[in-house]
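One chain of protein is taken out of this complex; the other chains stay put.
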Amino acid sequence: MNILDILLQQSPALIVATPLLGAFLTPLIGKLGYNVRNIFIIIILAVTAFLVFLLASDVFSGNIHTYVFGGTTSTVLSNTVIRILFEVDGLSIFMAIITVILSLAAVIYSWAFMREETGQDKYYTLLLLMTTGMFGMVLTGDLFNFFVFLEITSIASCALIAFWTHKAKAVEAAFNYMVISTIGALFVLLSIAFLYGKYDALNIAKLASRITPVSFSFIDKLSLILLLAALTMKAGIAPMHMWLPDAYGRAPASISIILVGATQASLYGVFRICFTLYGNVIQIPEVSLGWIMVILGLITMLIGVFMAMIQIDFKKLIAYGALAELGYMFLGVGTGLTILSNPQLSLASNSFALQAMKGGIFHIINDALDVGLLFLVAGAVYYATKESSLNNLGGIARNMKYTTVFFLIGLLAVSGIPPMNGFASKLLIYESVYQLNPILAIIAILASIMLLAIMVKVFYSAFLGPKIDRFQDIREAPKSMLIAMGILASLIIFFGLFPDLIVNTLVEPAVKAITHPTSYILWLTGGV
Amino acid sequence: MDIGTVSITILTVIFGAIGVTLFGIIIGLLYKGIDRKIAAHMQGRVGPPIRQPFLDVIKLFVKENIVPDNAIPWVFHLAPIIGLIASITILLYLPIGGFPAVLDGIITSKGDLILLLYLLIIPSLALVTGGFSSGSPYAIVGAQREMATMIAYEFPLAIIIVTIAWRLSLMQNVSHVFTLSTITSIPLWNILGPLGFIGMILLLLTLIIVTPAELSKIPFDAPEAETEIAGGLLVEYSGRNLAMFYLTDAVKTVAMGSIIIALFFPYNLSPILSMNGYPAYIIDFLFYLLKLFLVILFSVTLIRVGVARLKIDQIVYTYWVPLTLLALIGLICIMWDQTIMTQFGIPSVVEILGLT
Amino acid sequence: MMSKIVKTIAGISFPFITIYGLYVIAHGHLTPGGGFQGGAIVASGLILLLVAYGTDWIIEKIKESHLSILESLGALGFIGVAFLGLIFGGMFFTNFIAGTSMLFGGIPTSTAANINTGGTLPLMNFAVGLKVIAGLFAIVLVMAYAISKEEGE
Partner (left out) sequence: MFEQLLKTFDTGNGYWNPLVWGFAFLIIFLIIYILRGRGNPSYKRGTEQTKVFLSGNPEYENKELLHVKASNLYWGWVESTKWVINTLKKMHTGRANDYILWFTFMIAIFMLLLGVI
């Protein structure tokens, strides 16, 4: 057994443990100096990235990778599952890849972006903790464990949103986020308690196998509603999105980009609940959430673009844009769910549902890259000019050439102009959801054009225009920030040029994972 | 894939691109001349000669290419080029006369309606970016109006495109309904019943009113509005950069006309006259030019001469309320058509007229 | 700054509180309580001193940065034991001590509580206890310091 095999076998635990170890070591390493600590953190995340890709190579070949914490012994004693389990399938690893890309970019970016700040040890500790939480959320196979990681993520992100404590608005945004996310998390806990009380299990696979059409009752419905409401709220779906633009907009740019990942981890929670936990009862009419998802997606999209149109704060505007992008994911996946949960229809005869889901899932990673890049650009502009209002900016394309180019790439990608990656996933969504109802595709196209208008407005008011005396001597963003933006931009172009490759390797296993919940549920009894 | 196929593919793309560029520019300018001539006659003037647009372009190439102080030079120069290229690439996906589209079948790539919708955005986007980058208040006002117009007309346009694809997707044994070759091979007129026929006419009407906005022509030329903001987003452009935009406009007219033809009038003369070989290509090409002329005449020239300019908020209102409603009624007609046809056994319009 | 009576009583009761807290930590695997609860008790003893003797006196003796190092060490100890489980037991968090002759390696019997059982659990309790003592006290210390600064101005 060579070292790679051992690493692969241990990777689910190590992916969570490595950033956690890094987080605890950071205050100690921080005593050794600025550069040492930053290199250490980048190495920690690079190792994590290596482990994620190692695990991905295994999961993408069709396995579901499980990991038992604390022992190799069989975990099923008669009818109970003991010990915490990690269960990694295509969707989990897909989300883990997004997380690792975003956090790596954020850390590289922070090198220069956070140079002047105080309390950096705590900043990096919290950042790594947040990453840990996100990894835990997407990899775990245990419902209670999911809650714990959800809390870790939200506590760490609260502290990070309020990192610029001298700004009253940042503190206010963090407070609002804390209130709403705590209440949401408590509802999650409550519904987990309901399910535990009824089915005597916390393991997602075990629970899912016990929730059957026969046993389905009031309490299952109630848990589903609470889980769904809390997680969609944490994912920022309208009309429970109000915390999101504030939180995204007020946090430091390097945190906004990780927050994108945190929101998407909650989105993962929604999908896991709808498709896997309630996978056996998906065809019961009360659980047919497809249309609800689709309509929530449309509302999110429209509210996002309309509100973004009138924003004048750079980052808040992008945050509303990100909101609109979330709507596309819900639209795509919701269309799939509608077909999947209708007993009269089947995926085989309605292949568009599969395509819509592929589009929705593909859009998750595209959104992470595009919106992430835009946030980083916004941070770079703030770093150079100390201005965040679009009304006071102008003409900085003269001084910041590379940043302008990166913004242009992000602009094209987020509004889905060919040949960027956003176009590929939106094309998939448009060309499939119309079969459920033509109006869906029409609104999606409209929202995408409005997104373009919004981003062009930013491009004009921040980057173009006459020379402004105040910005005469501003300089290009430092190298580390350019590198972070460059990583995301090159991924955007790569994904845009080879959409077929990405869909086949990354997206397909993720879609397969949620459309075939039985393989996830049945691994306990040995079936695949 | 062996070397031979690869080289043939590459050569096809290269020569196709060159051919389409020449075709687009020449035909575009020619139709611009015809358009001006007809408009002049309608207004009781003599008008310039038909070759006037060619002369205009040549003159612009000779003129100085001024870069204003307030402009960001690289964006200012790049925008016109990107706009022109993108509008030419639209033509690569469109069937012209009896010829299939240049990019059809290159590594199984085919023209796609949504792709065309987005490619149509790029020239407008280039125009907007160019206007914004020139740093003049007139240009900026014009550019933001162009963007608002774009949001406005994209709504009915999306309805038209999705409706057509949706109707095709109901048919048995038809896949890839967004592909242009599918759409041109099954004209919807042939399969729709009376209600759907009315819907289709409504959609065509909407598309004809969308076209002048897409091409920034009166009554939707608020972005340029010479009398009001002095040429709007083009105010700072001159010389060869302006020539690029001039050509973009010409090529885009051809592209937009060709899209209307592909969506609504994909018929060719040669099957009716049972011709084939070179004569068929020639007669189809001439017929295509005629169709293009009629489309441009109705959607550009007549509307342009007949009505006055709208205010920008009126434009948005026009597209988002009356025209969207019109297109939605078309959509609903077409949606109900299928049910009504099967329920009451109504034959399609073509069968009623006995044209099959 | 409190009166002499308070200072004396605080000084006398501090060792008892600390011992009790340490007892709760050490018996975490046998009795109710554990690292967190015991740590909170010890920290409350420290806070008693803080209240009685005043912030300035404590700040002279204990630096906030030292506390944060201790806190990190506690967290590191916890995850370190988990990693040791990976190295010696083959899986993350494996209780590799249980069933061996090492300290805490005993197998629990059903009749009597035996402190020499629990494997890695007591070790993790110690780590958590350390973290909680340092963390909780650091929070209160910083808050008290900030308040005293504000009053001083």
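Going in written order, the chains are labelled A, B and C, and every chain counts its residues from 1.
Keep this in mind: a contact is a pair of C-beta atoms (placed from the backbone, for glycine too) under 8 Å apart; a residue touches a chain by one contact, two chains touch by 3 or more.
Everything quoted here is computed from the prediction, not taken from an experiment.
Participant: If I'm reading the header right, one chain is hidden. Which shown chains does it touch across the whole complex?
Facilitator: The undisplayed chain, in the complete complex, is in contact with A, B.
Participant: Given the contact definition stated above, which residue among A:L226, A:V333, A:I474 or A:I492 touches the chain not shown here?
Facilitator: From the options A:L226, A:V333, A:I474 or A:I492, the contact with the absent chain belongs to A:L226.
Participant: Just one of B:K32, B:R145, B:R167 or B:K217 touches the chain that is missing; which is it?
Facilitator: Only one listed residue reaches the unshown chain, and that is B:R145.
Participant: Of the residues B:V75, B:L94, B:L113 or B:V300, which one touches the chain left out of the display?
Facilitator: Missing-chain contact among the listed residues: B:L113.
Participant: Of B:P137, B:P279, B:G306 or B:P347, which sits in contact with the chain we cannot see?
Facilitator: B:P137
Participant: Which residues does subunit B use to touch the chain missing from this display?
Facilitator: Its contact residues with the unshown chain are 1, 10, 13-14, 16-18, 21, 60-70, 81, 84-86, 88-89, 92, 102-103, 106-110, 112-115, 135-138, 140-141, 144-145, 147-148, 151-152, 165, 169, 175-179, 222, 230, 235-236, 238-240, 243-244, 311-317, 320.
Participant: Even though one chain is hidden, which residues of subunit A still touch it in the full complex?
Facilitator: 172, 175-176, 179-180, 183-184, 187, 218, 221-222, 224-226, 228-229, 232-233, 239-240, 242-243, 246, 286-287, 292, 303, 306-307, 309-310, 312, 351-352, 355, 359, 390-391, 393-395, 418-419, 423-424, 427-428, 431-432, 453, 457-458, 460-461, 465-470, 496-501, 503
As a working rule, only the chains that are shown with their structure count from here on.
Participant: Let me have the rounded angstrom distance from the C-alpha centre of subunit A over to the C-alpha centre of subunit C, please.
Facilitator: Taking the average C-alpha coordinate of subunit A and of subunit C, the gap between them is 36 Å.
Participant: Compute the distance, rounded to whole Å, between the mean C-alpha positions of subunit B and subunit C.
Facilitator: Chain centroid spacing, subunit B to subunit C, equals 74 Å.
Participant: Quick check: in the complex, which residue numbers of subunit C touch subunit A?
Facilitator: 68-69, 71-73, 75-76, 79, 82-83, 85-86, 89-95
Participant: Using the touch rule from the top, collect the residues of subunit B that touch subunit A in their complex.
Facilitator: Residues 69-70, 72, 75, 112, 114-115, 117-119, 121-122, 125, 128-129, 132-133, 135, 140, 143-144, 147-148, 150-151, 154-155, 158-159, 162-163, 165-166, 169, 178, 331, 335 of subunit B touch subunit A in their complex.
Participant: Show me the residue ranges of subunit A that touch subunit B in the complex, using the header's touch definition.
Facilitator: Counting only subunit A, the residues touching subunit B are 395, 397-398, 416-418, 423, 427, 430-431, 434-435, 438, 441-442, 445-446, 449-450, 452-453, 456-457, 459-460, 463-467.
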